[in-house]
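Structure in structure tokens, see below.
As you look at this complex, bear in mind that one protein chain is not there, while each of the others sits in place.
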Amino acid sequence: MQPGAGGSAVRREGRAKLTGRALYVDDVAPPGLIHGVTIRSPVSRGTIRGLRFDPSLDWSEYTIVTAADIPGINIVKLIADDQPYLADRVVQHAEEPVLLVAHPDPMRAEAARRLITIDIDPLPPVLSMDEASEEFKRYSVVKGDVDRALSAADLVVVEGDYSTGAQEQLYIEPNGMIAVADREHGGVTVWGSMQCPYYIHGALAALLNLPEARVRVVQMETGGGFGGKEEYPTIIAGHAALLAWKSGRPVKMIYGRSEDMASTTKRHPSRTRHRTAVTRDGQLVAMDIDFVLDGGAYCTLSPVVLSRGTIHAAGPYDCPNVRVRGRVVKTNVPPHGAFRGFGAPQSIFALERQMDRVAQAVGLDPAEFRRRNFVRNGDTLAVGQTIREPVDMHALLQRALTLSGFAAKRAAFARANPSARVRKGIGLATFMHGAGFTGSGEVHLASVVTVEGAADGGVRVLAASTEIGQGTNTIFSQIAAEALGLEIDDIEIAQPDTAVVPNSGPTVASRTCMVVGKLVESAATGIRRTLVDSGYLPSTYTRAQFHHACERYIARFGDLRSTSQYTPPPNVRWDDETYTGDAYATYAWAAYVAEVSVDLVTWEIHVDDFVAVQEVGRVINPTLATGQIEGGVAQGIGWALYEDVVWREGRMANAQMTNYIMPTSMDLPPIRVYFEEVPYAGGPGGAKGIGELPMDGAAPAIFNAVAHATNLDPRDLPLTPERLLSLWAARHA
Amino acid sequence: MARLLDVLRAAGLTGTKEGCGEGECGACAVLLNGALVNSCLTPLAHAAGAAITTIEGLASDEQLHAVQQAFLDCGGAQCGICTPGMVLAAVSLLRQNPNPTEDAVREGLAGNLCRCTGYGRIFAAVLEACRRMPQATA
Partner (left out) sequence: MIPVLDGLDLHVPAGLDDALRMLASGDARPFAGGTDLMVLLDAGRLPPGRYVSLWELAELRGIREEPRGGVSIGALVTFSEIRRSHAMAERYPMLCAAAAQIGGVATQNRATIGGNIANASPAADAPPALVAYDAEIELLSLDGVRRLPYAGFHTGYKQMQLARGEIVSRVLLPARDRGWRDGYRKVGTRRAQAISKVCVAGSIRLDGDIVSDIRLVLGSVAPTVVRCRTAEAALRGRSITDETVDRAAQALLADIAPIDDIRSTAAYRRSVAQNLLSAFLRPADQK
């Protein structure tokens, strides 16, 4: 028997994945399939004059779709109505889709790319945040009076500018969709790699001018997402559907790696300016933070990314005067979008590097400085949220310091470094991450989960939340099994298919376990109550009794279903107007320590050891949770040191796995993961969100460790050997 | 010219995945006469008459190979897309070195990129498989 919640049940779909039987979108091929490709703008901004088709090809063999072929609205339904599926008159960024072609032979479909010319009159593009004048969104968080606080005498004021670059999600399965359209009866179905079936569902109805009931979206096994399959798959699904609609044939669109890297969303580049005032004994008095994101050419999810980044910008510290000004600007690069952490890694990177510099300015050890300023139960965060859950940052930090040998190593490295060719350093970061949608987001989503019992005693969980590797299937099974007192194998998780499952919201924002899992728990509990209240099941029962009760109940009533809809926890209030209140129902808290070596011969930085201590509520499945933390830290290490999107004229110049450098098995340290478990009443079995948290802490801990090792002051990410050499050369010039 | 990868997949052996098409990620790795190769970089002509093991050929009926079972137990697979290539790389490694150190495991798997795990659960799985396997019968 597999354990319920609290045990490391094995991954439900693990066997299928390990034997190659799991089906991803490119693994299926409906009969009569044609292959679609996207023809994209080669320039960053301009006016489309026309299209030229090389006469050497017989274009009658191809299905060709332009903006003129769109039956509904040529706008990707998201936040702002600004992004077309296919550019019509103007292009706003390089790689913007302009037309679609499809052919039964994938090689001939590919060949079309080189034989279609889009004539464009170029316009001057905006290619950096500094040149940008248009804004998509602006937020302001104000607590106390920063200007007055900063004017007080006898304070130490530390300023600093920080920047981060774009980051590619680099899921190993590239994006892909299959679409089948039925024009006669008015309907479309898409299957594909995605995080959010219902985003696509609503969008396709508008694109094809169909009632939502005539649109069906099915998630296939998905080979990683990390946010990269949150919003962009809507565009691919739309493209595949348009080709299917026009051709009447099933259409497959699978992106090659290079196209996926160059064209789809990445993590927003950022620039953060800090001005921090502290007393001479290291008490935070004021934090003035200016946070800017590069949104790229269209709005996509940028306002929400900005919101999370802005709210997390002041961190887990108690400071009486805080001002955070956040804005996301428009440039003519491919739109940036969701990526694990969603703006928080950018602002936390700046903050945690700044905190080390402030500590240094007042002569305090970085750990001691943080201890003097941690938020405690009853304190108030920058957005005015009073912490009511028990939080003990001191304990988390202490555990991380002990496990990493922080104090002893800090002293030993400082002694050995001056004469060493390989310098060593150790650094830390302390931070929190809000679980679930920001502010009133969950109330607006109003997510729904259904659990149904079958006559054979099996139980099926119906939710649109996707398994993308993070463990949704297993966690939901454990939660339902525990709520019903059953075994995990008694639980089936329905494939996310909008014709079958209710809308449990998008699979994003560390919400699946905590928010949707809670709905699974309550819907499953509803099944039990129904059976008990109707007299078919005693209040304590065996598995056999449960099966028997299901059988009899269904024989009598036809079906056995229980549905739960999100309701906010009591006392959680948020004001969208003033941007104050309970930004998140709860937070995960963490202290991370990185130990690095810096080789002064090659300027290579290697992370030698990594300790990640966090409080994420109750841990439902330790193996999966550990895997989530390790994977997030690994992406954080990649972001900090290796992953550099090289832009040339607004295009990604290194859109190949050979040249965009993610860590291999030889590049990563042992990542040591520890949990403090403090059950959270609002989560299933006491669990909170976990997925994004580990993305936040690695980069600042590493930068602080490099600063310790080298006495340099790195503030721009990624910290490639080339950048580190430049810093060293400037210092020693 | 056709790639071994495409031929395998067209034959219904879709457990072999394409992650990059340029030999960088290892998702398409198979064993060609026992040697690990990236099938995206292997022309079909070079597989003529060769014995090829894909992920589909590793388990016998419902009995998983020791490496597959250890991946399942230790959490070595997350999204699963790198998994077939990763498992074959691990099998290949253990055939050549039945008792690898963790460093040897790191090196043996360095051509197989995983974006989900940070590799930690994968190393644990390979070392666990090694503990469970009768000596040198990988």
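As written, the chains take the letters A and B, and residue 1 is the first residue of each chain.
Basically, a contact is a pair of C-beta atoms (placed from the backbone, for glycine too) under 8 Å apart; a residue touches a chain by one contact, two chains touch by 3 or more.
Given the structure is predicted, the values throughout are model-derived calculations rather than measurements.
Undergrad: Touching the hidden chain in the complete assembly: which of B:Gly23, B:Gly57 or B:Pro98 does that?
TA: Answer from the full complex: B:Gly23 touches the omitted chain.
Undergrad: Would you indicate which residue among A:Gly384, A:Gly505 or A:Pro663 is in contact with the undisplayed chain?
TA: A:Pro663
Undergrad: Under the stated touch rule, tell me which residues of subunit A contact the chain that is not displayed.
TA: Residues 104-107, 110, 114, 256, 258, 420-422, 600-604, 606, 642, 646, 653-654, 656, 658-659, 661, 663-667, 721-722, 725-726, 729 of subunit A touch the chain absent from view.
Undergrad: For subunit B, enumerate the residues touching the unshown chain of the complex.
TA: Interface residues of subunit B facing the absent chain: 1-3, 6-7, 10, 21-24, 26, 29, 35-38, 40-43, 45-46, 48, 89, 92-93, 107-113.
Keep this in mind: only the chains that are shown with their structure count from here on.
Undergrad: Distance-wise, how many Å sit between the C-alpha centres of subunit A and subunit B, to the nearest whole number?
TA: About 28 Å separates the centre of subunit A from that of subunit B.
Undergrad: Under the stated contact criterion, what part of subunit B meets subunit A in this complex?
TA: 9, 13-22, 24-25, 27, 54-56, 58-59, 64, 68, 71-75, 77-84, 87, 105-107, 109-123
Undergrad: For the complex, give me every residue of subunit A touching subunit B.
TA: Those in contact with subunit B are residues 8, 10-11, 13-24, 26-27, 169-174, 221-226, 256-257, 468-471, 623-624, 626-627, 630-635, 656-658, 662, 664-666, 668, 670-671.
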